[in-house]
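What follows is a set of notes on a single structure, which appears directly below.
Missing here is one protein chain; the remaining ones are kept as they sit in the complex.
Read from first to last, the chains carry the letters A, B and C; within each, the first residue is number 1.
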Amino acid sequence: MLSDIEIFIGNIKTLRVYFNLPPIMNAVLFLIILFLTFLVFFIPKAYKYYYSLFLLTGAVVLSSVWCFKVLSGSCQVLDIHLDLPAFGNSFILTIDRLSAFFIVVVNITVFVGMLYARGYLKPYYPTKNSLSFSVHFLSYLWLYLSMIMVVMIRDGLTFIIVWEIMALSSFLLVIFEAEDRTILKTGISYLIQMHVGMFFILIAFLVVGKATGQMSFDALRLYFSNHSNFLLFMLFFIGFGIKAGFIPLHTWLPEAHPAAPSHVSGVMSGVMIKMGIYGILRVLISVQNDLLLIGITILVISLISGILGVMMAIVQHDLKRLLAYHSIENIGIIGIGIGLGVIGLATNNSMLSLLGFSGGLLHVLNHSLFKSLLFFNAGSVYHAIHTRNIEEMGGLMKKMPYTALLFLTGSLAICGLPPFNGFISEYLIYLGMFKSLSVVNLYQSILILGTIVGLSLIGGLAIFCFTKAFGIVFLGEPRSEKAKTAKEVSHDMIFPQFITIAFIVIIGLASVLFVKPVFNIISAEFTLPDIAPFAITSINNLTQISLLSGIFVITIVILLVYRHYHLKSRQVSYGPTWGCGYTAGTSKQQYTATSYAYNYNHIAKPILQTKKMMRDIREDEIFPDERTFKSSSDDIFKKLLIDKPVNWISDLLKKISVMQTGQIQHYILYAFVYMLLVFLLTYFNII
Amino acid sequence: MSIAIVLLKNKTVTRIITIGFVLLHIWLTIHCWINLNKTELGYFTFSSLGVLLLAVLSLLTIPTVYHGFIYAKKDEAKKFNIYHSALIALMTFMTGAYLANGMTVLWIFVEATTLAVAALIYHDRSEMALEATWKYVFICSTGIAIAYLGILFLGFIYGRGDASNLSFASLANIINQANPLYLKIAFVFVLIGFSTKMGLFPMHTVTIDAHSVSPPPISALISTTLMNVGFLAIFRVYTLFASSSILPFMNSVLILSGLLSLLIAAGYMLKAKHLKRMLAYSSLENMGLVAIAVGAGGYGYYAALLLLVLHSLTKSSLFYQMGQLSRVLHSFKLDECGRYMKLYPAGALILLLGMICILAIPPSGLFITEFMIFKGLVLKDKWFVLIVAIILLCFVIYAMSTRFLHILFSNSRNGNDAIVPDVINPVESVSQFVLLGIVFTMCFYQPPFLVDLINQSIALLPK
Amino acid sequence: MIGFVLILIAAFFFPGVIVRAKSISSGRKGPGIFQPIKEIGVLLRKGSVFSNTTGLIFQIAPAISLASIVCAMLVIPFANHSALISFEGDFVFFSYLLASGKFFAIIAALDTGSSFEGMGANREAFFSMLVEPAFFILLATFAMFTGCTSFSDIFSHFFVTGNHYVLIYSIIGFYLFIQIAMIENSRLPVDDPKTHLELTMIHEVMILDNSGFDKALIHMGSYLKFSIYGALMYNVIVPGGWNIFLQIILFMTVQIIFATIIGLIESFRARNKMNLNPKFILTISSIGWVAFVIILILTDKLI
Partner (left out) sequence: MVNYLIVLFAVTLVYFASAERLKVYIRLVGLQGLLLCGIAIFELKEMNTANLIFIAFESLVFKAIAIPFLLTRIINRSGVTKVHHLAMPGFYSLILSIFALLISVILANSLINSFVNTIYMAIALFTLFTGLLLIVIHKLIISHLIGFLVVENAVFLFSLAIGNKMPMMINVGILLDIFVGVLILGFFGLRLKPHTNELTMLKD
């Protein structure tokens, strides 16, 4: 494979001559962009979008150039010193292969999202004032910049700062429609949970700093070499996991994504939660012992996230909420890949590591693509009918064919069905597991078989969920007036998504092109011994898959073409759907989302606690009046982990506020009590 | 000078004199800065800490006076003049307190500030103002009396005729052979006494009441520079005793009152209904952090001073903004405020940025200080304090952001759609933007002179 | 190649055999073996009727599902003659390919906007979701047993290990394959294709609205699926490396036996209650786990 990669690199090296900036130029350009972003406040309202698009393009191009430099192997690690005369301490942006990969992921989605935003934001121009737009665009730019800086910065304090800037800017993006109190509440709870996560990371870094004297990712290796790895790793894992949305740390995710505007939720769910994955990987690189324990922990948590995530997704009626839960599921899949990789490291099973890590990493890219695509289309649907409730949709495929096709592609990809990209990453993970089944010992084999079952179950559930989503939203008859009058959204919302589609299809059909660099990254970051043979065989398998997928597509085309001419020669007539003799059916008689999930709910009830709201018909009711049926499922983890303790503590705190009685003698009393307290504490040597 | 204002009945003259005073003050600051650590008039030493806080003060004089002009525009000449004379007096006393080199002199100036503040709180002659003033004066003087006892205890351990003004320099020598019990009592008394000024638990209560009635520019001073005065007094004594055996005791006492302050602040903010009171509680929270920082020691000292400076800048700009907000929304009641984003965008931006700053969310400079505090705590293995503080901080953030953002975006519950806001020229908010801008820059870059000043002021303390 | 052809041939008479077995066991003479194929011919000659509700999905779905099945055939080996296309983990591709075919079948059913077909779609999705793990467990155990990860390698190495207990194992494999095939093709006991009531159908109700060419495609698809699973069973129970003609004969016999078994089951037992099906399918997965334990013993991991 190395030879193949040489060739691969060779092709890129030829390109490289075009982008050869002197290093100082990089820094200067980057800083210029950073400072230009603030001018968005002074641009007239109508041009703000174009201005920020211009800046974004500049940043994307610049960072892509850097990634090219690194991925093409021209330099292993690219250091960019942002030292200004004004700033005493210089920030150093370090781009190694991992960072470069994530930058590529971020660039694609954020750019497409910006293009999509133009159409999406149009209706808001009359109602919102110029300031809110400035804030929105500024936050969007800074979300992007902070994300690429997160993957480039190694120093602990600076990392935390940009990490939090990321959270802050995304928060400002979420509350774009903050006139709605619920959205505002959601945004705030999101901000708080992000802050909590930040505190975890902060403490983890402080522990490292205390032990090694310096706070940075590079110091981790030193720390891990002579301290217990598991605890510190768990600190990091919780901190990053809150961002990534592993169950049970996911509680912010299904709330924030529906609240945000669609281009934002696309970016957030597509790439921002991946920053958590990046952090975990970055920490894992330097972990040295306790590997098996860590790997199993990650694996189990990810399995739970994957299965529960999709299980909860099925019962949602809010389209974007459903997608949000699917993000949890996909994070689970990525986590499974990473966990397997770690287990591979622990058992010197470098093949498992290679396939696991690469599967996870590639799924990061894939998920960013199709999830953003799905969110964009959910946004288009919302634009068309101004509701996110699936039960009010239906028959939209006739009204908005492009959106429907895009959504269909996204669904197929997210279900991991060939010939689309989702399959490739899942295949890599499967392959790793199946190949290592025969070599590992008893317990690991049980673990791995369990994972296989879980992964296949996830696949099945995903299909179940997306047949429901696509079928109920786009097929059948319209279920409400809104859906009847829907119109296809404007082209500037449609076309940007074809960029994403292109990537999805290319990864699906020409997977080798993307898997090779990923293999490269993994083998470079986690120094894996003698993996060349595995890599080569996997590459061959992938070529076979591409071939077979190609055949699949061709067969379909042939069949359809044949069918076309076949039907031409026969007579084709149209009529109503077969109603089993009952011809006066209405659109209400269709299968709804709820009924579609009915028998599933039967077995999933103990986990999901779906609640039904309905009145039964009493016996003495001869002519039953109108009945309504409503079913909802609430997130058990949110109740247990967030609501209950928070309410408890805040009630406790509120009790304190009786102290401000407004009576002087009480105020003096406090001084007394305090003196007494200090006296007692001192007397009993507590302080 | 202030007396002159009282005598003269003319507004414009007052204005001129005030501006003259501001210029004078700035000149004084520069003067002190140039000859650092010199002693003048026997009672004043330009110690680096004093100069640092003095610089903050004279940075704030300009916007304070400016907004004061706007605020008191409609008042008749007498009120106007009293206001400004008291303002000048307050600033002078605070300056004196910053530069005082003896415990007694410091104490005198602190006591004097109470007078000036009382006059200012009472500016609008309402029942509430009267009540607030009464409480403020009463509690403050009680506190000051207690502090005075603390100083007397210092005197006891000292007890010799010469240098009877208890100058820090002369005290520093004999701390070691003193009876630690005396020191402890003295410290506790001083802490409790000056906590009235610093707005720290246990005597935080009156400052908060004062905020809800006093004119916004004055609140800006009360909750920033005046608090610095209180902190300075406590910190001087702390520095004095730091060399003695009771350092751990002092640390734990400070952490205790810091945590209690945080607790109370968090508790109140969850229920706060009055905007300025909420800001007052956030000052309480920040002072609690300062106390914890000093208690943590090590990095904490630096963090404490930096936090003090940045908090002064942020909080004052927020209070100036409150002044403008009251002109737009005609109310500080949270139920009656709303849609500020639409009514006065520039102000809304200030509120947003100010919120980010005061909550120490990066890229606010306060985050750096918070970070250093945690670092200090971790290095000292004070895990319990760390965790409790973090939890409380999260609640503070929740409470404060909820209220601010509702004011910014959502419609008020009682519906303020009817009100007609007077149009404010965004230029009036420039000063606030500048202050917040400074705070944001501090996150990435602290100018060397600042770092030097802080390091000099904590040079005596054990690392 | 040879496997591909054989499966095609088997597909021709497979449904006929089922029908024949059923009719004989119920004391009738029954139609000729090739009757179903003739019916397909009839369908092909006919025109089509489409519902007004349906759209593009409904038109393309049958073709896609058939294509998926045809491509799935490509990875099926015959004894130790490896398949046309064979690579590590090809059975993952196999099952996901079938899944994508099923995906389209389901949304096509939803496209009609009929409540019956929605029901069928739901059940199809639900049951195939449940049966997915069983298939994977079985294949995983194969992979563990042989240390290979592609159909061809697995089946060519299946009997090579001289261990005689392998027979127990191949029987279990055979059984599991039968059950999985039943569910995948929605026959008894999970689903009764000949039921007269839409409410109780699964697969049939999904294709109520298909007619003519599309229906023909769907039928071909299901027949091919049968013979594919038949081929898998053959590979499980018959060692490779015997005489090729003998093997071909054995292959056909296995297919016929499989078909007769289906016919007999359908004539002698009733369909499950619909809400018992999940339990039934999960039992299959659990039997898969039993198989896994057996493998642990066979590979001396569990002493």
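Convention: a residue touches a chain if its C-beta (ideal position, glycine included) is under 8 Å from a C-beta of that chain, and two chains touch if they have at least 3 such contacts.
Being a predicted model, the structure only gives us computed values, none of them experimental.
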item	value
Shown chains touched by the chain that is not drawn here	A, B
Hidden partner chain, touching residue among B:Ser141, B:Ser331, B:Thr441 or B:Gln456	B:Ser141
Residue of B:Glu40, B:Glu76 or B:Glu131 in touch with the missing chain, whole complex considered	B:Glu131
Hidden partner interface residues of subunit A, rising order	657, 660-665, 668-669, 671-672
Interface residues of subunit B (partner: the chain not displayed)	104, 107-108, 111, 115, 118, 127-128, 130-135, 137-138, 141-142, 144-145, 148-149, 152, 155-161, 164-165, 179, 181-182, 185, 209, 212-213, 268, 271-273, 277
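To be clear about the criterion, only the chains that are shown with their structure count from here on.
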item	value
Pair joined by the larger number of C-beta contacts - A-C, A-B	A-C
Whole-Å gap between the CA centroids of subunit B and subunit C	79
Separation of subunit A from subunit C, taking each centre as the mean of its C-alpha atoms, in whole Å	36
Inter-centroid spacing, subunit B versus subunit A (mean Cα positions, whole Å)	44
Footprint of subunit C on subunit A - complex, ascending	394-395, 397-398, 401, 408, 412, 415-418, 423, 426-427, 430-431, 433-435, 437-439, 441-442, 445, 449, 452-453, 456-457, 459-461, 463-464, 466-468, 470-472, 475-477, 537-538, 540-541, 544-545, 547-548, 551-552, 555-556, 559-560, 563, 566-567, 570-580, 585, 587, 589-591, 595-600, 602-603
Residues of subunit B touching subunit A in the complex	135, 138-139, 142-143, 146, 184, 188, 192, 201-203, 205-206, 208-209, 248-249, 252-253, 256-257, 260, 263-264, 266-268, 270-271, 341-342, 345, 348-349, 352, 356, 361-363, 367, 371, 374-375, 378-379, 386, 390-391, 394-395, 397-398, 401-402, 405-406, 408-411, 443-446, 448
Complex contact set, residues of subunit A against subunit B	86-89, 129-132, 135, 157, 160-162, 164-165, 168, 175, 178-181, 184-185, 187-188, 191-192, 195-196, 199, 202-203, 206-207, 209-210, 649-650, 653-657, 659-660, 662, 664, 667-668, 670-671, 673-675, 677-678, 681-682, 687
